[in-house]
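First, the structure itself, so that you have it in front of you.
Only one protein chain is missing; all other protein chains are in place.
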């Protein structure tokens, strides 16, 4: 058993992490912090944890040293205090965007300000095991992943690793997302009466997660288009890319099957019959799976690649636990066995 | 053509009222006020009004005299300035709860404070035409109605007017409501991620609208139980009452048919086949209809009476326009012809 | 007053048409047919019409001659009996896909079979007033429009009419749709427990409505990607196209403003603040509006054009009534004044 604490535990990502760590067979959760909910039982904010944890939210100033420290703070907070956190956690997994982008110029371009702790950037492994598994074993610092970037990158993974698409061709990545992406604070547009029934293309291009696609996939001409739909959890990436001349359906099958074989949480969904023939976010709700699928129009090389994830799991906290497992040399799937529900 | 203005036009009730008045053949809207959205086009807040109105929100302090002044303010605001408003509007329809309850003791019991302008209470007709139509012709002041009270009162109307139930027996009124009842401001529980998928019995008894049921129906032992469901617009009242000894299904049919015949916006829904056999709020969305239905267990006298309304229409702004029509001596249904949608 | 009948009135398109014709000031509805619901009141199937119509569904074999005959039949049925229908209706509006495609080869390619009445194809005007208004005045035969094609074509209209995009460049049209598109019959995937919460990319490319985009817009390299979302009514088209060299935001503003000025049901939605900054299908629910908007990435010429419609209104029955109005020489907006709801 190791010890772990969570800094920033009242948000959706922090709550999901807490749920996973409480159920993890090798972890004992020591502290979970929240200034706004100081002294409250964690189950008063995350009601699913009632009867599962008697922890109370503690003051971030009281955090004690642990084996693994998880940071689930708003953007910009972790980089400002990273030296302090490093003194408390033998290992750190930071769920925010602070240590994802390795190139300070790229970071500055997409985040609009200089990084506060650039010397720490090379110490962090980018937190997607499907891309950096080998580097994670024994690592000390792992960054989080953007949920939308993860859906996009896993949709692209078989195509890019297989060398099947033109990396410089215009690539349009349509992402449909649920309301939990807006966080527990929300904004005026997050009110149920305004957010229910929406199909709202709130960002045509320019979403910050694009930086993670550029960095990890080497796509120089990719754009992310974000559409909010009536769903709480889930993100679906529908990628429109162009295959290299001569690439066939058979090549794609091979690449997608390989991705599903090599990665325990990646599943290929491409059925000819039944209701669930393509990846759908609702089917992975609560699980760490990323379901992928594709269609190729051989007449013009247009490939549509799809990836469905739970944005709070594979897109955030599930992947963070998967990273911890790899860091500690444990089975990658430990504590992440929940299979999702049907119907839902 | 008469002139009308709305004080408090950025909320959901005010917006719905504006939509109705813009489409009303006998009304010209002069001003709509909003402090928060001063100077904005009304369609920036109520996007359905784009291309229908070039009005901008004006300062409440600039309201000019009109034929009919509608007050759509938060609870307590109208009673404090009623003398000022009365100087501006030849006739007033106040959508708030301020002038609904005629008995100051009853008001104080349910609203927790003394009324600021008790001398005005007798001047206002309680604003439900199905109960006070005759008094409304030529009236100068009409109050609003509580949306939940309206669903309950119209479910009870055939039973009470027909003298069919025991008024003093325990009567349980279960109301299921959509999120627009929480208003455009909302609260932490109104965030989509928290409010979606809910079946949340947020008030077991003690809801303020109970006062309107006591006053209008003479029910001394009725309680309102409120449950939030995943819906934006709509309220369904399911009333559990006890019929007097000897009352039969035939008596009920007669009373419900009479209610539907006498009231243009009341419809009896009681079918043996098809999908829509009972009243449902989604079918009246955007319309001013109140659909009613019933089931009687002749073995024990238990009657279940149901009423479905759109809380922003029959439960608020639609009824307010209906009251104006009656005040002005026009056809009750003028400007309220929208029939609702199917499917929706 | 003219007379009109609807052949095929129990489906969603037929029901919506019936709602509109009942409320139309210049139309008297004579008959509405349905084999499955023969003899039932129309409000038993379309419960919103209760108290608005006492019509019963009649046998298609009993249809009598009328001024305008609306055909709302399943694909393939109208073309087989078009001579019979032409003997009954002085004018015909056919909502199906049967007379939309003028080129028999294009029809055959996308519909997989030869057309049964090719001699009738040139007699029908393609039923989108925003593209063929002039030809409609006094016309006798007008086809329906595909709902998805309409969302796509109206998103493309300012770009194509303004000569602003490369017609031959790959154009990806992402369409998100509600469940009413599946019709009143549905399929196993239409069951609420399976269809709720979906983000289901059910067609990556190859949707039949593509033929209408090819024909009307001259796009040789456009593909439609269809995603089902949790919504009953509504379709949103998000078009990814490439502007010609030198085209600027200013050019786009001009073209989109022109489209909104020239067409009473087209609105430009492009706001800097507020909740509703872009077109959203829920805001046009029940109305005949098509809301359009755009974003241009001047760095690479990527334009995202958006159009939101109610698939049963602007995407089907609303446009059919608009066509009738033009055929008869009436005001285009007659009977189509409903403005939509907020919140919803």
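For clarity, chains are labelled A, B and C in written order, and residue numbers in each chain start from 1.
Criterion: a contact is a pair of C-beta atoms (placed from the backbone, for glycine too) under 8 Å apart; a residue touches a chain by one contact, two chains touch by 3 or more.
As the structure is a prediction and not an experimental result, all values here were calculated from the model.
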Sole residue of A:52, A:133 or A:254 that reaches the chain not shown, by the stated touch rule: A:52
Chain not shown: contacting residue from A:271, A:298 or A:331: A:271
Listed residues B:2, B:117 or B:229, member touching the removed chain: B:229
Missing-chain contacts mapped onto chain C: 12, 178-180, 182, 184, 186, 190-193, 195-197, 230, 232
Those residues of chain B which, in the complete complex, touch the missing chain: 170, 172, 174, 176, 188-189, 193-194, 197-202, 204-206, 221, 223, 225, 227, 229-231, 234, 236, 238, 240, 242, 275, 277-278, 280-282, 295, 297, 300, 302, 304, 306, 308, 343-344
Interface with the undisplayed chain - residues on chain A: 12, 15-16, 19, 22-23, 40, 44-52, 179-180, 184, 232-233, 260, 267, 269, 271, 273-274, 276, 280, 283-287, 289, 291, 337-344
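Just so we're on the same page, only the chains that are shown with their structure count from here on.
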Centroid-based (C-alpha) most distant chain relative to chain C: A
Between chain B and chain C, centroid-to-centroid distance (C-alpha), Å: 35
CA centroid of chain A to CA centroid of chain B, Å: 45
Computed distance of Cα centres, chain C from chain A, in Å: 38
Interface hub residues of chain B, defined as touching at least two other chains: 12, 179-180, 184, 232
